[in-house]
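Take this structure, written in structure tokens, and hold onto it; I'll ask about it next.
Note that this is a trimmed complex: some chains were dropped, and none of the rest were shifted.
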Amino acid sequence: MDLNFTPEQQAFRRELQDWFAANGPKGRLDSPYSEPGLSQHLEWEKALFEAGYAAPGWPKEVGGMGADAWDQLIYDEEYARFRLPERLNKMGLVHGGPTVEAHGTDEQKQRFLPGILNCEDIWCQGFSEPGAGSDLAAIRTTGRINGDTMVVDGQKIWTSQGIIATTMFALVRTDPAAKGHKGLTFVIIDLRSPGVEIRPLGQLHGNPGFAEVFFENVEVPMENVIGEVGDGWRVAGTSLQLERGTGRGTHTRLEQALVDLARDTGERGSEGQVEELGRLAAWTFAYEQATYAATHEIATGRTGPDVSSIQKMLYTQIHTAVHEQHLAVLGADAEVMTDHGPDGEMFGMRRNYWHGRGAEIYAGSNEIQRNIISERMLGLPKEPRG
Amino acid sequence: MKIAFEPEQQDLATSFDQAVAAEVDVEALRALWTTETGRSEKLRATIAQLGLTTILVPEEFEGYGGTLVDLALVLERMGYHAVPDALVESLVTAPVALTVAGSPEQQAAWLPRLADGSATATVALRGLASVPDAHVSDVLIFRDGDELKLVETSACELTPLRSMDPSRRQFAVTLPEGAAQVLPGGGVETVLAHEAAASASVLIGLSRRMLDETVAYAKVREQFGRVIGSFQAVKHQLADAVAKVELAAFAVHAAAAKVADGAPDALTAALAARIVAVEAEFEANRASLQLHGGIGFTWEHHLQLWLKRGKALEQAHGGLTELTAALGRATIDSAKATA
């Protein structure tokens, strides 16, 4: 056991701190779904890219720094600690890109990855459909293969970043005869293609960002298929596990939420609320340490049991509990938005509260995580399908 | 003992349902979000026509001279329909405050007007930083230490606030020097008890609506080849929430009766009722969003009407910390007394 960062790691952290302090945007950027906001975000992404900080964990060949898991963690911690803007291309950086990296050909890596880093392409994920939320295997969007072209028809929903995205990595059904997760293919779709319609869909905290995406006879080159045709479920598994997994500074953001709660509790909380703060601090610590342990696992290439479902479920529950408690400490002031956008969208703690409740649903609802934990970790029998 | 509402009390709730049906249609409620007052004149007129504004006004002031029991079921329906107005204040705590604590002049000036709907009152028992519906109220009754005071809103400065619930209209109120009159009769405890019990009724209705919506959705939404309502993961979350709401409802109805009777344990019963109603609502709120899944998280879905009202009302009439500390202390005192 050694809980200390190496001198090199500490130096990397200071380097980042200096750069973020000097170059990070002052104040909050406008929403990326507004014209000025999108420019501001692209400008920030450009600065990161030019400094080499767009994706430290990616290989040098495709524009990353080849940083190891610990340096990636340090980057994520500092990025969160400086409260820098949410990454415009996070679906590409965290999910789509690593999937291409893991399953794509060299040609595909060269073709797709640089565009994510320099934000020429903005990626979104196309898994959920109106009839396929928790049950991803029920996907009905079809990909009809016709020589070297796939013709896509169907609909995706709850697509984060959908209204600004140029590129979707999607699961489509290429074998209509196959049931469930068989016959699905993982494919990258250019949303600028004819036949794509994107309709904005709001989120309940008032913030835009969701979209429904409709496909009608959309032609996609077969060279955009990642992995084998019909093997999409396994390919997508990489992305799903990444989505469940921790990292990306979630532990730092949770700690920040706890610090904010602690300040308000110190100012106006009852003794019982101090006790509740202590309870939440303890679970926040546990989550932080689980993140470090997972980083150690990745860094050493060892593969202990996959605890990403445990982390996802409990992270979202702790996150919600911290914010529920913050509402309680604020009392009658809780509903009053001190910080909100021109259209009434929520910012700060109140946005995070609702967003956190959404997180108990998305990326595999916590009910699905409980199935995974009880079936894969404990070996209990699967639920019978209807 | 008779643990049941009278037929007239049940009928009043049914009449309310029918009379306001068009006004509480979810699209109509959403349309109000962007109007200047956020309030429907028609709805307010209907409430007055139904006589709801008269119920807690004594007969000598042209009221019905009723009790909270007469209003309890209507308040539930108001929660069920997510009626946006601050009705706990205007229908319950304002007339009660004037009745128990107002001077004869104050009573004569305001109670008949509250009864016939020509004036509206709002109430603030926990400071003036966030007062509901001050913009459509003629008079504000507020707590100042152990006293209740009254001020005309036209004399106050109202700063509009933005609530997480786009239906709610909250205002920071600044009082001009010396504008407020004391209500000489005390009455803080009686008003607090009415507030807690009435608020609890609203929460029960709100919770039942969230659960009704969710049960209905669980019966049609299919995943994994089955309606999701056939999974124990869904069924048991709903069972837990429904159980809490229904057990809480017994407390809420009893509290209304005790508050109506002025029973010695009226305040503790009302605190208990609001505590269990808040906890039940919390669980109904949690389960209903969780079980709706992604669709419930969209701006376009109506579930947010009840979700956000619920979060606002968990805190608005006294949060759990305040209420549980008070009830806990009262329980200790009573245990010592019976030792």
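Note that the chains take the letters A and B in the order they are written out, and that residue 1 is the start of every chain.
By our rule, a residue touches a chain if its C-beta (ideal position, glycine included) is under 8 Å from a C-beta of that chain, and two chains touch if they have at least 3 such contacts.
Just so you know, these numbers come straight off a predicted model, no measurement behind them.
If you count every protein chain in this structure file, you get A x2, B x2.
Note that only the chains that are shown with their structure count from here on.
Taking each chain's centre as the average of its CA atoms, chain A and chain B sit 39 Å apart.
For chain B in complex with chain A, the touching residues are 126-127, 129-130, 161-166, 168, 170, 222-226, 230-231, 233-234, 286, 289-290, 293-301, 303-304, 307-308, 311-312, 314-316, 319-322, 324-325. Listing the residues of chain A that touch chain B in their complex gives 128, 131-135, 137-138, 157-158, 201-204, 206, 210, 270, 272-273, 327-328, 330-337, 340, 344, 346, 350, 357-358, 360-362, 365-367, 370-371, 383, 385-386.
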